[in-house]
Each structure stands twice: as C-alpha cells, then as structure tokens.
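A single protein chain has been omitted from the complex, and every remaining protein chain is retained in its original position.
Order as written gives the chain letters A, B and C; numbering starts at 1 within each chain.
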Amino acid sequence: MTEQTKKIGIVGATGYTGEELLRVLARHSGVKVAFVTSEKEQGQPVQQVFPQLPAYRGLRFISASEATSQSVDLVFLCLPAGESAPLAQPFSENGVKIVDLGSDFRFYDAKVYEQWYGKKHPAPALLSETVYGLPEWNREQIRGARYVGNPGCYPTSILLALLPFYRQGILPDNTLVIDSKSGVSGAGKTPSRITHYVEVNESMKAYMPGRSHRHVGEIEQELSRFANQAVNILFTPHLVPMSRGIFSTIYMPLQQQVSKQDLLQILHAAYDQEPFVHILDAAIPSTAMAANTNNCFIGLNVVESANHVILFSAIDNLGKGASWQAVQNMNIMLDFDEEAGLI
Amino acid sequence: MTEQTKKIGIVGATGYTGEELLRVLARHSGVKVAFVTSEKEQGQPVQQVFPQLPAYRGLRFISASEATSQSVDLVFLCLPAGESAPLAQPFSENGVKIVDLGSDFRFYDAKVYEQWYGKKHPAPALLSETVYGLPEWNREQIRGARYVGNPGCYPTSILLALLPFYRQGILPDNTLVIDSKSGVSGAGKTPSRITHYVEVNESMKAYMPGRSHRHVGEIEQELSRFANQAVNILFTPHLVPMSRGIFSTIYMPLQQQVSKQDLLQILHAAYDQEPFVHILDAAIPSTAMAANTNNCFIGLNVVESANHVILFSAIDNLGKGASWQAVQNMNIMLDFDEEAGLI
Amino acid sequence: MTEQTKKIGIVGATGYTGEELLRVLARHSGVKVAFVTSEKEQGQPVQQVFPQLPAYRGLRFISASEATSQSVDLVFLCLPAGESAPLAQPFSENGVKIVDLGSDFRFYDAKVYEQWYGKKHPAPALLSETVYGLPEWNREQIRGARYVGNPGCYPTSILLALLPFYRQGILPDNTLVIDSKSGVSGAGKTPSRITHYVEVNESMKAYMPGRSHRHVGEIEQELSRFANQAVNILFTPHLVPMSRGIFSTIYMPLQQQVSKQDLLQILHAAYDQEPFVHILDAAIPSTAMAANTNNCFIGLNVVESANHVILFSAIDNLGKGASWQAVQNMNIMLDFDEEAGLI
Partner (left out) sequence: MTEQTKKIGIVGATGYTGEELLRVLARHSGVKVAFVTSEKEQGQPVQQVFPQLPAYRGLRFISASEATSQSVDLVFLCLPAGESAPLAQPFSENGVKIVDLGSDFRFYDAKVYEQWYGKKHPAPALLSETVYGLPEWNREQIRGARYVGNPGCYPTSILLALLPFYRQGILPDNTLVIDSKSGVSGAGKTPSRITHYVEVNESMKAYMPGRSHRHVGEIEQELSRFANQAVNILFTPHLVPMSRGIFSTIYMPLQQQVSKQDLLQILHAAYDQEPFVHILDAAIPSTAMAANTNNCFIGLNVVESANHVILFSAIDNLGKGASWQAVQNMNIMLDFDEEAGLI
C-alpha cells in the first residue's frame, strides 16, 4: 500500500464528473489535488465556482496548457471526445498516469472509434497502450497502464451484468435487447433544451434508439472480447426525470434452459470477492440503492416459458458510471487500497 | 348527437381515476354528475375531499349501496378487481350503462381472468356482454354495449402501437419484448412504502417482470384476437419518478424486411381519422406530450441490420390510460360527440 | 354574449405562456387562432414545434412584422419587457385589442416602470390607456380597455390575498413580509444554468430578496392604489423544484386584534361571487390544487399572541398567473362568458 501522499490533477474540472471527482477525492486520505483546470474559469478560486466544496480553499482553476508541465502522479481528464488524447501525451511524457473519463481511450481500434464518433481518432498510436478501465474485468492490465479509458456510464451498468455470462459462453440465442434509463446528469452540464427542468420534469422518453448511441461500440467491443466472437446488440437509452442513476433492463434469449440458481451462481462466482458489485438473489435493484456510491447492484428474473433471462443492473452514472470508478482505477494504478475514499 | 343532459354516477370516486373523471366531466357540457360514492367519505361534501374541484359544490359522497337505486344514464366504476361486477349487475338491471375502470369487464373468458387475477370471476355470465373499451378498435361494439371494460393503462399504450400491425399479419418473428415505464399515480392512492415520496424520488426500478404483471393477460387477449392466433409477449413495467405518464418501448423482430415508410403508412392508415392517436413520423414522443389529455403519441425506429422495429408509445396513464378514455367510451355509448369534454 | 367566432393572434408564441395560451384557446369554442408569431420558428408548422398540440394542424409561425397588418380581434403579446409596447401600437391602430403578458402595460406611471426595469418605457403615452388586468379588481376598466397589462405571476397570487384587506383599510402595522415560492416555468424557456434540471432538482433557494425583484413595483402600485396610501413591502421569491405553481406566504402584522372569523368574512365578501378565487376556511392550500386551472386558493392563519395574520395563496403561475388569466381578460374584453374555455 502507498504511504506517501500522491499528487493529482483534474483537467476539465467544472463539469459534473469533475465536481464529483473533487467530492470523492476530498475523502481520500492518500491524495492531494494539485491542480484543476478550466479554460472558462481559469484564475477563479474553486470555492467560488463550487461553494459546496469547502475542502478546496486556496485552490484556483488554471488553464490546461499551464497544467501539462506540472509534476503530479496522475491526471484525470474530463473532456469531450477528441480532446483528451492530445493532452494525454505531454502528461504521459512526464511520467504522469492518465485516467480519461472521456472516450478517447476506450477503444483498442481507432477504426471502431471513428465509426462511432464520426471523426478520426486524434492519437491512434496511443491506443496500443490503453486499457479499458473496468476494474472487475481488467484489473491486472489497469495496474500497469499508462492510459486508462474509464468506461461509459451505460456500458458499465451493462457489461457488469453480462460479462460473467459471455465469458462462460452463455450467449444470447438471438438479438439481445438492452433498454436503459438514465438520470439527467448524464447529459452533461451545458444548458440546453434537453436538460431544461421543465422539459425533463414529469416526462420521459427514449433517444438515439437501436444502434445509434455511441456507447453501442464500447459495449460490443468488450462483449465480443470476452465472448471471443463478434456480438451485436440492440440498445435504447431513455431520459428519466432524476439527476443521477442508470437502470439497465437486459432481455437475453437463452440458447438452452438454464435455471435461475445456475445463473445466480455465475454472478456470485464473478463478484463475491468484489467490493463494489452486489448480487440481489431475490429482489430487483433500484437506482437509489447505488446513489452517491461506487456500487453496482444486479438482479435477474428467469422467464422459463419464453426461455429468457431478464437482467437488472443499477448504478449511479456519476458513481460507478464515471468519477467513483475513475478513483477506483486510480487506486489500482497508484497502489492504494482499492476501496480508499470510496466507502 | 345527444341534446339532453345525461346523468352520470361514479362509484369509488375518491381515488385518482375518480378524481380525474370529475375533473374531465366538469368540462363536459352534456352531463351532470348525479352521485359519487365512497364508503370511507360517505356524507362528506366533495368540496371538502377535493377542494381543487370547486365545480362540485353541493355534491356529497354517498355509499355504493345507496347509489344502485338511483336513476342515471351511465355509471363509472372505479373499484378493485372483483368488486365491480357484483355492483354492475343491479345498475344494469335498471337500464344503467356501465364503464368499468377496473378489470372485471376486460376479459371475454372468465378462465383467463382467473389465471391472471388469482381468483374466480365474480360474475362470469356478464362477460358475454362485455366489450373491451378501446374505441379506436372496438368502436361499434362499444356503442351498443351494456358493459364496457375500460382498458388498463399499460395495455392501452401497447395495443394502440401494435394492433395496426397485428391486424395486418405483421407479427414478431420471435419473442416480442415490451419495456414500459409508468408514473406513480398508476400505483394508486393508498399510501405504501412503494409510493412514499422519498422511496420514489431520484430512483427507478423494474417490477413484476417478464410475465408476472396482470396486464399481460389483457394485452395478449387483444393481440391474439386481432392477429387471429395466440401470441405471447415479454412485458416488464418500471416505476419512474413522475406522477403521470406511460412510455412503452416495444422491440419487435420482423419476419421480413419492412421499410420505415411502409410501417408508418400502416400506422397512418389506422389512425389518421382518429382524434386521439397521433403518429410522429420523425420524432420520438415523450410522456409530457400526452399529459392531461386523451392523446396517444406513437413513433418508431427501424433497425435494418437487426431486422427490428422499435415502437414508442406515450400516453397519460390517467388520461388515455384511464379516465379520459372512459369518458371517450361514455361519449360513444351516450351518443355524444366523441371529443366532447376531451379537448 | 358573443355569438360570432373571434380571431385571435399570439405574438411570441413559442415560450411557455404562448404554448399555454394555445392549449387553453383550443378549448374555447368562441375563438380561432388566426396567427402565431416567432422570429426563430417563422415558416415552421406549429405541429412541428408543438407536436403536443394537434389542434393547430395547418397553422405556421409567421414573423411579428407580418402579423401587425392582419385583421384580428385581439392579440396576446408574450414578449420581454420593452418589446411589447412598440408592437402594440400598430395593432391598436387597426382596432385590435391587446392583452400583454409582459410588463410594458402593467404600470400607470412610466417612471415607476423605469425604476424597476432599469430602462425607459418604450411608449409612455400608451400608459394612460392601459388597465392592470386583474379581473376581480378591475373588471369594468378591462371591459373597455384597448391595452390590458396582464399581471405578473407573483403579484397575482399576492394581490388577490391582500386587496380585500387593503381596500378596507386593514393595513399592516409594520413591515409586511411576503415569502413566495415558484415553480421553474416562471423562469422562462431559455436554457440556462438556473433552469438546468440537475441544478434545480433536489434543491431550493431564494433569489432577488427584499426589494430587488421587479414584481415589487407592480405589487406596491396596486396595494397603494386600493389602500389610498403609499405602501411598502418586503418580498423574497424562491425557486422550488416543480414545473408549475406559486405559493405565497404573507406575514401581516395587524394594527388591532381582528378575529379569524372577521378576516374570513372579508375574503368571502370579496370573492364568493367570483368563479376563480376560492377561500379555504379551515385548510391551507397547495399549488397542486391550482395546477392547470385559472383558480386561486386562499387560506389564512391568525396568530393572536403575535397579532399577526398569515395569508396563504396558491396559483398556477402559467394559469391564473399568466395565460389563463390572459384568456379571462380576453373573455371580458370580447364579451364572452368570463369562464369560457377556462373550466
């Protein structure tokens, strides 16, 4: 275990994932936030932008370009697609480890990135060194990684529920249907028609249905990797009137009859030693269970007459779905207790 | 068109569907509410129980047993399963028409009722005279019916989206997956852990998944009837932190490639003459669109690579999903303009 | 009563008050919406911008400059401060009556407008002809008015509760404290940090406290006019996580002991003949009671030991607080039944 205080930087710290990182890191006794960047707020005290975070008295936002020369142990990047990779390189050259909460380091193949993001990857050479930061499934690679691509919120909820089965060759007999529901913080902090209170409140709807959401690429990459074969999904996200939380309902047609007991056992075998993934044997999780934590709760229902298992997975999109999982990755990369700051 | 004011009664008028009926009927120039019943509030002025409904000054709740002898034109029954049918009979013997917002008159076969409700139907003989009250599909039978079973909220949203296809033989190639999301008023007015504000707010979850919710029976009955063959579904309802609204996402695997244009045309052919069902050619509906109305909005997305159509259907569960649809049925049964009071 | 269909225009029809006007007018059998304007959406079908309003099939947004030449009976102006008056004049010259939902016609004295809005009134000459559109208190002047300034949402809730007392010389002995709470639609439809779902949800706070909100001017103008003396208030509005509704809590120190019975009688005398103002003798109103209606509910509590009466007033800020009251004004100005379309 690390004894010495490690220095941490956050690039793009004014959005929801940046704020949540600050909240979590304030509880982590092994780290000190050395800098936070914001192009818009540079020069401003953190306390003015986030009065709710009194722990950061004295810290001021700086620009990203000022930050790259700073000597820290690890940097979290909270930037839009295409902006992380160019910044990651100069940090990395100074020996700084990178956890990217955006999407630039989530793909092993730049072509897949281009297919889903509609633009060239800004630094494809780096992808040979990146690790998909889902600790329960890639822990050892994360430990030594220079670049970790922190998973998307929807993919985290879905992969944690499916990977135990895919790894064992329990694959859907037919189209896998994933119906996910997200709180509004997943849409980011920039004000828009979509996130206006009156438009969201007392309303819900689907968006980017079928195969149009970018997270499809990420989900299929990891499912295929663990299944050792190419797999495809149908994925429809929905916007729900709540601030935080993702609930994924996964309809998996089974190739052969498998009992609920057997399916539960597969989940337990995968996660009983894990601190943050919890199997509910006889209940359906809710997003509230996971709110403000790094936990994922998974339940299931077997419909024998239809030869289907329905999986339920609940996380906090800013928790296990973003910033808390990013700190879990940091804990692994910097040799802290994996639960440090996350309880 | 009816010229004369018709007299209306409401049995079980203190719940959410009863209150909503009172709200709608206050706007209907052709009717007068002659009585409202409540065992708990009998003797109380409506205005004390519902100060928000000043139109009913002077009216007091009476008991159901007092009501059955009253001479009215039509009665709405807002009662739990098993309680409507016994009360319907004495009203009907006096020539009173019945719209039941409960489930006793939604099935043609008492055995199907028993299968889904876990108890004997209280008056199976009446089922030969009942009509499933989905006006867009059963209008002519509703017109002359003595008993109309007003559809459940989930079934309304789902059947309106699927029946145009099932009627034409466009059936799912494989398991049809329906993922529905409901506001909390659908859970009724009785306080419980489930409906406590703090339990619902900032949370969402599935309940009664797969084939365990009672509405499965009703949905399969009508789908099978119009498809002329037995059909089965997977149906998972979810509770969402909002008061009103149902959003159904329906994943239908197609037997053969059908274009979006063709599918839209089928929907338009079914509903372009209908005042309350609206097809969105290029958008996904939201529940807010339908709030406080009798409207249903339907959209769709075709995923060619997966040979699926995803249907989206949004209603207000107390609107088209309950009380407003009940008034639409009343309008048909009493020969009013079908839109009277519903705009 | 008017027999013939009247033609109505709405300028600035894409905001929340415009949309609500369209919703209400669709139920009004005596009017036809002849035009709606929007600089941003000009040329677009209403149905594309508001799919939730199927009644307006065929209508398209035009620009305000195109509208002024149209021959209609009455125009609703839904524009920011300073933009209504310049447009009102050309309409008025064509004999069109004006109901302004903005603030340009709420003041009798251009200096008072300037004091609260921080800019010159754009057409002070028109103010001699304007009427403050609170029908319960200015009905006769509204009937013949060319210009009606529809009251602000906070002022409506506050004036309806206080004017019965001020008119009778029952004035506060000391500083009158008004603590109001508003839903978010009152902040308008333009996306901003303030109206972002995640900022509003699960949060509440005061804003523009004391004497800094513009509505203070309007409230004091009308209180002073009916009290026949200059009066001052303390007014602190709050933003509450709900879409609609205003709740005002008014703390009035009494000059002399007055019983609850006497105070209630004053309210009843003022409003028992009014269709939209309802006195609760023994309960405290809630905003939900008034949602989606033109109603105002008033309750009170007398604290004898402190010689105070606490008044409670609840409205829908888009209902009696804006668009529904605007239609009430229209009904008076065009000689319709005052309740037409508003039940």
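The definition used in the following text is that contacts are C-beta pairs under 8 Å (C-beta built on N, C-alpha and C of every residue); 3 or more make two chains touch, one makes a residue touch a chain.
What you see is a predicted model, and the numbers here were worked out from it, not measured in a lab.
Engineer: Determine which one of B:Ser185, B:Asn301 or B:Asn331 touches the chain that has been left out.
Structural biologist: The single option touching the absent chain is B:Ser185.
Engineer: Of the residues listed, A:Ala187, A:Ala290, A:Ile310 or A:Ile332, which one is in contact with the missing chain?
Structural biologist: Per the contact definition at the top, the residue touching the missing chain is A:Ala290.
Engineer: Have a look at C:Gly144, C:Gly169 or C:Gly210 and name the one touching the chain we're not showing.
Structural biologist: Residue touching the chain left out of view: C:Gly210.
Engineer: Out of A:Ala34, A:Ala55 or A:Met208, which touches the unshown chain?
Structural biologist: With A:Ala34, A:Ala55 or A:Met208 as choices, the missing chain is touched by A:Ala55.
Engineer: Need a quick check: the contact residues on chain B for the chain that isn't drawn.
Structural biologist: Residues 16, 184-185, 189, 191-193, 195-202, 241-243 of chain B touch the chain absent from view.
Engineer: Can you list where chain C touches the absent chain?
Structural biologist: These residues touch the chain not displayed: 174-175, 177, 179, 181, 183, 199, 201-207, 209-211, 232, 234, 236, 238, 240-245, 247, 249, 251, 253, 284-288, 291, 301-303, 305-306, 308, 310, 312, 314.
Engineer: If the hidden chain were put back, which residues of chain A would touch it?
Structural biologist: 26-27, 51-52, 54-55, 201-202, 278, 280, 283, 285, 288-290, 292-293, 295, 297, 343
What we mean here is this: only the chains that are shown with their structure count from here on.
Engineer: Using C-alpha centres only, name the chain that sits farthest from chain B.
Structural biologist: Following the centroid criterion, the farthest chain would be A.
Engineer: Indicate the whole-number Å distance between the mean C-alpha point of chain A and the mean C-alpha point of chain B.
Structural biologist: 40
Engineer: Approximately how many whole Å separate the CA-defined centres of chain B and chain C?
Structural biologist: Their C-alpha centroids are separated by 36 Å.
Engineer: If you average the Cα atoms of chain A and of chain C to get two centres, how far apart are those centres in Å?
Structural biologist: So the centre of chain A lies 46 Å away from the centre of chain C.
Engineer: What are the residue numbers in chain C that touch two or more other chains?
Structural biologist: Where chain C meets two or more other chains at a single residue, that happens at 201-202.
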